[in-house]
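So that we are looking at the same thing, I have put the structure below in structure tokens.
Missing here: one protein chain of the complex. Every other protein chain is in place.
The block that comes next holds chain A.
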Amino acid sequence: MFSLKRKTMGEATFDIVNNMIMLCICFITLYPIWYVLVNAFNNGSDAMSGGIYWWPRVFSLENFKAVFVTPGIMQAMWITVAKTVVGTAAHVFFTAMVAYALSRKNLIGGKLYILMGTVTLFFSGGLIPTFLLMRDLHLLENFLVYIIPFMFSFFDLIIFMTFFRDIPEGLEEAARIDGANDWSIFLRIVLPVSMPVLATIALFHGVFQWNDYFTGMIYINNPDLQPIQTYLYRVVAQSSSNQMMVAVQGSSVTKSVTSQSIKLATMVVTTLPIVFVYPFLQRYFVKGMMIGSIKG
């Protein structure tokens, strides 16, 4: 589209400088992560002296071995996987279901329901009233605290509704003539044709579930129920790395592993699944962000 005019000197300089700036941004984005990665793959006690910038000096997989044999870490990983899978499935299904009902124009009371939801976008009870509610619902020290309070989001509901309203009515009419009720229309027609928006919301919520440490921190004290992010928080922020070493000493890991190097390896293991998944879902979340911003 720029072919109307030949590239001038100025244009060419601009392109070169611009590309260089973009390369710099990529470097600044990637290098901090790379630094952690090479240190995690380096012998732990050797890494203590520092100076590992580009490539592991003494390559070692011991740190990762230590991560996988430490019972606390594996348990926390398992909790994270379970809460992400169950939590995301529950969130997407439940929110989509309510959104489908509210997107029907003939729904009696629909306006009232939508008003009720809109209010929740602007007011919330805040930390303590929510905490007291969780206590009264016996959700403290309970795995379900990761699932039920996050099953529904009115903001996501708006995104779903926008999408559902665009589904051609003919699809539903045909099913209705065949005797399908609203429930089976939702399950058999609406959900299957809404995969892009389901994927978008699933990605957003999945990332939230995977990365959330706060829920585990305030509602859960039982180490067997904490997710990996909460575990890491307790190790990173409170620098109680000794705790980690105690856990490791029981296992058959060599002396080359330090608390710092296990921490790095845990961070890598915690992050890798997301890093591998997001590029493939990119087209979905770009679209989702657009719907969200238009409606938002």
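As a working rule, a residue touches a chain if its C-beta (ideal position, glycine included) is under 8 Å from a C-beta of that chain, and two chains touch if they have at least 3 such contacts; residues count from 1.
Here, contacts and distances are computed from a predicted model.
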| item | value |
| --- | --- |
| Candidate names "Spore germination protein A3", "Quinol oxidase subunit 3", "ABC transporter permease" or "Fe-S cluster assembly ATPase SufC"; UniProt protein name, chain not shown | "ABC transporter permease" |
| Touching residue (missing chain; options A:77, A:102 or A:225) | A:102 |
| Absent chain, residues of chain A that touch it | 1-2, 4-5, 10-11, 14-15, 18-19, 21-22, 25-26, 28-30, 32-33, 35-36, 39, 48-51, 53, 94-95, 97-98, 100-102, 104-113, 116-117, 119-120, 122-133, 137, 148-149, 151-152, 154, 157, 176, 181-183, 186, 207, 210-214, 218, 229, 232-233, 236-237, 260, 263-264, 267, 270-271, 274-275, 278-279, 282, 285-286, 289-290, 293, 296 |
